[in-house]
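Heads up, one of the protein chains got dropped from this complex, but the rest are sitting where they should.
After this line comes chain A, so read on.
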Amino acid sequence: MAEIIFNNVNKYFFLQHQKTLKELVQAIFKKQKTLERVHALKNLNFFIKKGEVVGIVGKNGAGKSTLLKLIAGVSAPTSGSLEIKEMVSPLIELGAGFHPELTGRENIFLNGVILGLKEDYIKKKFNEIVAFSEIARFIDTPIKYYSSGMYMRLAFSVAIFTDPKILLVDEILAVGDTAFQAKCLTKMNEFKDKGVTIIFVSHALETVRAFCTRVLYLKKGELMYDGEVNKGIDQYINEK
């Protein structure tokens, strides 16, 4: 059963070159571009089934992030239709809403509810989350005193307790030390074995090769390849 269906999806957005009226007025006088219409995704048709692990590859600006935004529901398609049948857990923004002045403990709750968890559930899982993050000693310290590694560990720990049906992952494995990265990959594999649908955006092609069961290759907003992992990546490398 398809969980994510893209039906002739197009996404345009306007690149606003000026953010203030002053700049806008100047630009009009100088006859510069003011609004640029960008065709970010071109006529995408595909569906993703439950339990698939899909890697999305492509150069910067190919539309990978836009695609994730559409799936996450934060951005609407300009034309075409898009169906998402399960709750999406975005692992694309680790530490969403983290406030530097608040303690680790307070941020776990804040970040948890932003990711759609219930407060009771967070309370119940609190010790596990802290244990996974390995920063129990600093849990009542404001996170502005955390190292970036500690910060990411805390953020990742909350994110993996979201019990997702569809997981969006954007370059997150590039953070933390090797030991923690390994731990993350183990966790991702657990999700994979549990049958969670995973959409994975990464420039780390070897990870995509090892981890994904399908590849979508985007080029300038167009879907160039959809299918077997090694073939897709090879095509991407050849065209690069």
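Structure notes:
Assume contacts are C-beta pairs under 8 Å (C-beta built on N, C-alpha and C of every residue); 3 or more make two chains touch, one makes a residue touch a chain; residues count from 1.
What we mean here is this: contacts and distances are computed from a predicted model.
One chain of the complex is hidden; its UniProt record names it "Transport permease protein", one of "Sarcosine oxidase subunit beta", "NADH-quinone oxidoreductase subunit J", "4Fe-4S dicluster domain-containing protein" or "Transport permease protein".
Touching the missing chain, out of A:Thr20, A:Asn60 or A:Asn238, is residue A:Thr20. Only one residue in the set A:Ile4, A:Val54 or A:Ala72 touches the chain that does not appear here, and it is A:Ala72. By the touch definition given at the top, chain A reaches the unshown chain through residues 13-14, 16, 19-22, 24, 69, 72-76, 88, 90, 92-93, 96-97, 99, 101-102, 106, 109-110, 113-116, 118-119, 142.
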